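Data first, discussion second: the structure below is written as structure tokens.
Here the complex is missing one protein chain, while the rest keep their positions.
Showing subunit A:
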Amino acid sequence: MTSSKTGGSTDVSAGLNGLKTPASPIARSSSSHSMDQSDRKPEWPKQTTPGPQSRAAKSKGMQELRMKGMESEFKVKHLGLLGVLAWILFLHIVGIFFFTKGFLLTRMVLENKSSCDVLPFDSSSSHRIQKTGKHGEGCWHEKSFDKAVVLIIDALRYDFTVPFVPTAESESAHLFHDNIPILYETAVNKPENAFLLPFVADPPTTTLQRLKGLTTGTLPTFVDAGSNFAGTAIDEDNLVAQLRSAGKNLIHLGDDTWHALFPGYFDANLTRAYDSFNVWDLHTVDNGVIDHLLPLLHPNNATKWDVIFGHCLGVDHAGHRYGPDHAAMASKLRQMDELIRDLIAKVDENTLLVVMGDHGMDAKGDHGGESNDELDAALWMYSKRGGFGRVSPDTAMPPKFARERFIPQIDLVPTLSLLLGMPIPFNNLGSPIEEAFAGNDGKDWHNLVAVNRLTSAQIKGYQHEYAIARGEAEDQSSKLLALWETAEKDWQKLSKSKSNVPALRSAYDSYRKFQRHNLHVCRALWAKFDVPSMIQGIAVLASGITLLVIYARSINVDRTELTPTLLSSVGLGSGLGSVGGLLLGVLHLVDMPILEITCLSVALGSIVGAACVFFSDSRALSLPLPNSVWGWLAILFTVSQSIGFASNSYTIWEDEILLFFLTTFGVVAGVSSMRQKTTTDRVLGVYHSIIFVILSRIASFSRLCREEQMPFCRSTYYASATSSTSAPWQLAIPFLVTLIIPGVVKSFYAGSKSYEGAATLWIGFAFRLGLLVTSVFWTLEGADDGDWLPLSRDTLKSVRVFFAQVVLALAFAAGTTAFAYSKPCVSISVERSAAPEDDKSALPTEQPGKTTVTILGFGNIYGTRFFFLVVNFCLAITLMQKPMGQGAIGLMLWQILSLLEILDTNSLGTSNSAIGPVVLGLLGSFYYFKTGHQATLSSIQWESAFIPLSTVKYPWSPLLVILNTFGAQILAAIAVPLTVLWKRPLRTSEHGANLPSSPSDSSKSTKNPTTKILSDVIQAACTHILYLATINLATTMWAGHLRRHLMLYRIFNPRFMLGAAVLGVIDIVLMLVAVAGVRWNTLSVGEIFGW
């Protein structure tokens, strides 16, 4: 602005003498943004300037050439920046990939099912099943029971079930001891009827993962690759599916997790599911199970069912709520004891009764991790007619402590399958439980060998298929196969020599050895972290951040100037890296797939290349330390949050911490505004700071609590803590948003007189209409949930889908077109004979009686136009949120605008302070939580995929879920360029004095001002990425460091996944939407005002 010294341009077109940008009372921008006409005159409205014709024509030609040159220069440089962003994205992907590969344990899900008709032995040996069947029953093995009652007592820890034995002298019995003695009593007194064993879970000890293990017989991993998008239903072969396909009638009572896993498997009339989330309710589920279970055992009802799965939650909830050492736990356990006694009394001889815990609980009553207390559950089986036995006196009594002698939980699967005459599920890794097949006297070795041979064969078949699915040949020399061969030899010997016990025993032992070794191998495969790979990932991420710090905060030169060198150097580095990587891979110097090693060395090569560029000119570098309170504040927010992720508490309470930070920023902004010299700056700054802080606090009332926040948190996002639908009053929120938010946006536009041109149509009409349709959509959704309308669900659904598609079309199709082609939000009027205004920007040389051009909206020409893009995405994101979340997104939009005004009044925009992009990052994270999300997998709102669609459609469904999940972060990222564009003064290249020089000359001598825009934008974008990348690196490192932490699966791992996903999504959004949008924005401004 102060470049007014270049004023007095010689070629001033005669008729033009002033630009007037009237000030509004609030628009502080006006006078300070008013253009010095000396700056501007030359190239602007050519058509209206009558000038000396010849000269004008000549200069016009030159001008146009120059304009073209500048425009194409801008386009090329813009593309270069996209290239830089793509490179940053590549580094992030490589880093995250390598860490994830070592950290997230994955397992492929095989779709194969075991079949009743085909024995698991090699098909070559053509063992078709001989349906000799003494009773003609049982698939692979003669069945022992017709029916079964499986009762899961959630979190039934082993030490609850055995008599208290002090481990230390002083230790006395706790309240949870000795309250459920029935299991132990029966196991000791009637060993042929019952046995009790410690039943050790595989972590994570969450009910969902445990139920998967208990029904499929496989080990849980964090990601079961191959599972469906949007669905927890088990795809793998499992016990429930086998029972169902054998035509058994299954009943489920209790915890509704079963229905997420096995939708449609249970008898709809008799099944009773209860919500599992409400951990404060100890009795509803249990009473429901008891009330419905006992009548079913009445002989009259015997034909109505084959297998009942009961799942009691009271013990678990008592643990969560009170901890184990509490009277509530004691009475809960006594209630369970009573229930089991009733069951024993009622079951008939053909019914197997199984009682088990799916996991234990820690000293505080929680679970999820991998401590012994959480892993050690109890298993008890009961048969009225006997048949259970002990093969040795050592195993006669239930162990005193869980770790004395235990079985893994997956052993339940083959045991139950064979006892009920089912084929063993294809993926099973467990072994049949000895006690269940040993016979009353514990000497039924024939049976034991038979069941173990079946199981071993099934496991071998699984390994074979898994190896094929992975595309690898089975390792013929492996120890596993050797064990299998030994066992088979033992068995063959057996068939020659009849029933001698030592031979049977040895065959039995061989099969067991094979099974356990297999389990051991699988555990190592699926439960071992690959630390070197994790370190490689972290190294790539960390060096990426270092480069980003330099690029975003420490380089003094124009970033666009640097782009060609940077990109070519990065390209060279990548090229060398890829050659090196390929060589290493081809020559097998490293033990990695070729593709992976190539990626890694490309990343490393490009890092080295970029580092060379950055450090080659050390004069252009400055220490990336902030020189103002704002820079320190940005660092404080980023770094303290990153450090906080090392603690589970700060991770759990992230939403509150973000509110604290945002309020801190607002207060500091208010304080800083108080220091401003001009009154308008001061008043507006303080006003917007107050608004900013209050909006954060209002938004903070929208909460969806995660389990760990209980009991200090109350969910308000849905109608109640136990529902996922909105309360009727919440349906008013979208309408309020429709009423208020467009008006708010308008007021911000009006503040700089920019509510002109396309803005009136787009904000006043289209945005409002879109929000209105969205409101109607969600009202219809509410009507569907509440059955308020006499319309069929299908009709409602199709109407809704239509509305949603209209909104999306408005936001994306129409919105993008409008953004690409619309003119800046200015109105230009030309008046003749305007009297000199009191406007101070008017030059003193101005003469009255000439043309005065008034441009409204001049002060914010870049910002208001770019904001259309934010509005478009805001509309789409609003549609994808629940009503409460829509209110939050509306507040967020308002807050973004307030933030931009704060940045402007405190001169933080053009100075490229880091605080703007970082606070946008905070806002994005904050509103992530305020739109009903948490850093947990369970908070993903999968159902949002069906807002504008009726069925799952790729790739749209995942994109819609992303838009719902990361909506807040996306909105914040798109607003990032605004931190430097909002109220940015228009600057063009024109400097009249040397205009008549040759075009080539002038293009060198006058710098293209749009490159400064690009440089600022890329700096802001990289600062925003820097915030997210730092958070990502921190969560990554902490997750890797705390990989043995109890809370890994519940807290650190989900937070790591969130951080990585956000980083990837935002990298892409910044590149393809935000920074790309700057292109159309600048072109459009340049078209009107020149370059």
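Basically, a residue touches a chain if its C-beta (ideal position, glycine included) is under 8 Å from a C-beta of that chain, and two chains touch if they have at least 3 such contacts; residues count from 1.
The criterion applied here is as follows: contacts and distances are computed from a predicted model.
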> According to its UniProt entry, is the unseen chain "V-type proton ATPase subunit", "Translation initiation factor eIF2B subunit delta", "Biosynthesis protein" or "Cytoplasmic tRNA 2-thiolation protein 1"?
Replying inline: "Biosynthesis protein"
> Thinking of the whole complex, not just what is shown, which of A:Trp630, A:Phe735, A:Trp762 or A:Trp1091 touches the missing chain?
Replying inline: A:Trp630
>> Touching the hidden chain in the complete assembly: which of A:Asn350, A:Thr486, A:Thr664 or A:Thr760 does that?
In response: A:Thr664
> Looking at A:Glu71, A:Glu596 or A:Asp904, which makes contact with the chain not pictured?
Replying inline: A:Asp904
> Looking at A:Thr206, A:Thr351, A:Asn648 or A:Thr979, which makes contact with the chain not pictured?
Replying inline: A:Asn648
>> For a quick check of understanding: of A:Lys58, A:Arg697, A:Arg793 or A:His1041, which residue touches the chain that isn't displayed?
In response: A:Arg697
> Residues on subunit A that touch the omitted chain in the whole complex?
Replying inline: 1-2, 4, 28-29, 31-33, 627-630, 647-650, 652-653, 656-657, 659-660, 663-664, 666-667, 670-672, 674-678, 681, 693-694, 696-697, 700, 840-841, 904-905, 907, 909-911, 983-985
